[in-house]
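The structure that follows is given in the form of structure tokens.
Yeah, one chain of the complex is gone here, protein chain that is, but the others are all in their spots.
On to chain A.
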Amino acid sequence: MVALPDWMALAPALSLALASLVLLLADSVDPDTTNTGLLTGISVLGSLLSFGFAGWFITAGTGMADSTGVALFNNQIVVDQMALFFMAIVGSVTTLVVLASYDYVAEHSYQAEFFALVLLSATGMSLLSAANSLATAFVALELVSLPSYALVAFLKENKGSVEAGLKYFLIGAVSSAVLAYGISLVYAATGVLRFDGVATAISSGTVQTIVDGSVQAQAGDPAVPMAILGVGILMIIGGVAFKTASVPFHFWAPEAYEGAPAPISAFLSSASKAAGFVLAFRAFAVAFPIGDLLAAGGAINWVMAFQILAIATMFIGNFAAATQETVKRMLAYSSVGHAGYVLIGLAAVSGSGEGLSLSMSAGMSHLLVYGFMNTGAFLFIALAEYWGVGRRFEDYNGLGKEAPVACAAMTVFLFSLAGLPIGGGFFSKFYLFQATLNVSAWSLAAALIINSALSLFYYSRVVKAMWIEEPTGSRTIESYPMGLYTAVVGAAIVTVLLLPGFNRVSEIAFQAAQLL
């Protein structure tokens, strides 16, 4: 076994960053390049490397030897199983997205910038999975957000894209200001930004300082003001809710996803959401342990807050999705609904923090499966946009006869999203359901069942249009773009394979959640 230096633990993030720099270099050498193949090749290579490193480290057991993981930069970044799990999600989604972008950006200018921005944003997501301090988490979160604002507004001659970019930017800027203020309040209350330091401050009740890398209280340090801490945590929940497109900061999502280029919608709704959730999982499990928080005088009961948010997000997302007229917007709202399902990971927890590992691992497994099926569904929309098929449900009529392979893949995605046993989505929802039963959270369980049943209704509208309805107008499909097809079919194969392979995924996720 080769002993790698410690910094190599960050290889999944580093390979993404390196690929984006290579792209910018290629762009400065030949600014007007239209060699999409080369640019796509570099991006696919970088993201595949990232996924490969993450997968290798998981199987090699990096970060499992001692439960703290590989700590870097004075514990500001910790690469443990949880981080690697999410790096693998980000790597796989990025691979699919850049592969699909090959055909999508072919006729646009600024291709190198497009790919470089995607990879920079992915770098931020990878780093965010490993962030172990509110400071690194905030910087990584901005590295995710800033390129994605630009990507949503990428079609700068297209009013819809610009409008979407504007709305995404405005709401994103406000929510990052709210998050920054929340972080400053937590710092004001506890004196530290590192997650373990915040936890120590909460359990000991005194302000802490980090001296030579270890957290300790100094003589005369005041007590932690619980009210200020509570407001800070509430604002951090707000920042997380924006990033994951959860109620009450969900309303940017349908706009941004509808207006953005479809591969970018896929990227934001899968990878960006996963990145938001890893911050939430780590921050709330490590920095604000619910048991200590309640014992210390009840600053805020975040489990209760997440229960309310989860139920509201599930209902609002799914009911809004059921009333949509356009397919892309329906998928956008369904992605809000799925954020609600994943929020169960932080909500199905008992008052003293029992059941957190189980529910968090259920949320993580759902995010992994969701990464493939949702990305695939949005990439199918990209395919439809490429062909010039309209946006409404009726426009998809009879598409199954003309493009049977892609439509079969889309059927797999939609039924898996609904939770039918055709893809990994069935087991991941079942696992979430199990997590709610584990702590007898009946309202969450009921919301999960009701919304999954409702979602079957609107997903099957697309399936019905594709396979059963007769085409309304004349439409000819001239070409079958290779990159998009590879990505869509690949995502479908993985979605189906996750049905038998889900056991392994949930095992890794459970281990990762326990090690936290």
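Annotations
What we mean here is this: contacts are C-beta pairs under 8 Å (C-beta built on N, C-alpha and C of every residue); 3 or more make two chains touch, one makes a residue touch a chain; residues count from 1.
Just so we're on the same page, contacts and distances are computed from a predicted model.
The unshown chain of the complex is recorded in UniProt as "NADH-quinone oxidoreductase subunit NuoK", chosen from "NADH-quinone oxidoreductase subunit NuoK", "ABC transporter permease", "Aminotransferase" or "Lrp/AsnC family transcriptional regulator".
Shown as candidates are A:L38, A:V162 or A:I477; the residue that touches the absent chain is A:V162. Across A:D27, A:D80, A:D103 or A:E255, the single residue that touches the chain missing here is A:E255. From the set A:L170, A:A295, A:I468 or A:L497, the residue in touch with the chain omitted from the display is A:L170, counting the whole complex. By the touch definition given at the top, chain A reaches the unshown chain through residues 135, 138-139, 142, 146, 149-150, 153, 156-157, 159-160, 162-167, 169-170, 173-174, 176-178, 180-181, 183-185, 187-188, 191-193, 207, 209-210, 218, 221, 228, 251, 255, 258-259.
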